[in-house]
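Report on the following structure.
Missing here: one protein chain of the complex. Every other protein chain is in place.
So, chain A:
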């Protein structure tokens, strides 16, 4: 019966369809248990994942799939326990340095063999770097999203402003907005990471992607002149009063109303901010997106695009089924489906997938595929080691409130770097 299904599917034409179901066909003999742990605990992503697992189950009726959804924040601490004690066969996590502790501890399975596969090697090339540690790949991505400046188009139009192309225009726009009695940017730094986004962009635009990555890897001193230059650029904005007051008391969600009410004109954020902004009543005529402009013309543009991933724990019981599942997740059709506007509303990782017809997703996809030659970063707290990320983001927050403390902050970060990356 399985054979007949396979032949039937292979018989059916559609080239794209063939590519993805050919995987399913070749692994059709899967059986046993498949335990999947997910951190997609919010209602929409959860439904998306469950539907996707349902489709995988249909292809492999003999497989007994057991899905556990864990709260996204809880998951970050629980993963340490379940990877060692009671590992599932598949688990979600994050790319880049965030997976390093588990790779180093030998808790993630090396899945380089999957990446040898032409289907994956060609279509997922853009995220390969983020999945690679020590020359091997340790999982597959399933979604990612762009970062950039989301702004109130109506305010820009009212003031006769254009999307800025460079740093001078960026600051001139900001001055015009300030003169109109508004703030340029809303931000909530209570949970620190939002300040990391600003640092990512300012540093990548000032010193380039490679320098940024070296800094994240602890190879450059924080008291280096180039780092100082980044902070000088940042200070220009802070001294202008570009950011909303008291941002250190707000979470990123609590900072949204400033933009919705028109007290602030823009927000440097990930694409996930679009949904709450739309829910709060902003229409697509009022809301638009631009890429963070160039600061230093000598460095190539690089972007933040955090990637969420699937991994196979090293101690998993059913690795064959787990590998088949990973292949299934990254297949072009599944990628198109789970990342569309009704589901995750993010960008598919497979180059053969189509991006949903949403202006922000299209702009983001365009930006990441053609206008980010420098490279794609994951985000400060995923690229730097966890400890360094924590200490430095605290420093960024302090700098945003008290820019005059810069020397003290950099000295503190440098001491932390020497301790953490010894």
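Points to keep in mind about this one:
In this text, a residue touches a chain if its C-beta (ideal position, glycine included) is under 8 Å from a C-beta of that chain, and two chains touch if they have at least 3 such contacts; residues count from 1.
Here is the rule we go by: contacts and distances are computed from a predicted model.
When the unshown chain is looked up in UniProt, the name that turns up among "3-isopropylmalate dehydratase small subunit", "Aspartyl/glutamyl-tRNA(Asn/Gln) amidotransferase subunit B", "Sugar ABC transporter permease" or "Pyridoxamine 5'-phosphate oxidase family protein" is "Sugar ABC transporter permease". Of the candidate positions A:102, A:185, A:252 or A:328, contact with the unshown chain belongs to A:102.
Here the missing chain is touched by one residue of A:69, A:192, A:237 or A:361, and it is A:192. Residue in contact with the omitted chain (choice from A:68, A:86, A:249 or A:369): A:249.
Touching the omitted chain from chain A are residues 73, 76-77, 80, 83-84, 101-102, 104-105, 107, 190-192, 245-246, 248-249, 381, 386-387, 389-390, 394-395, 397-398, 401, 412, 415, 419.
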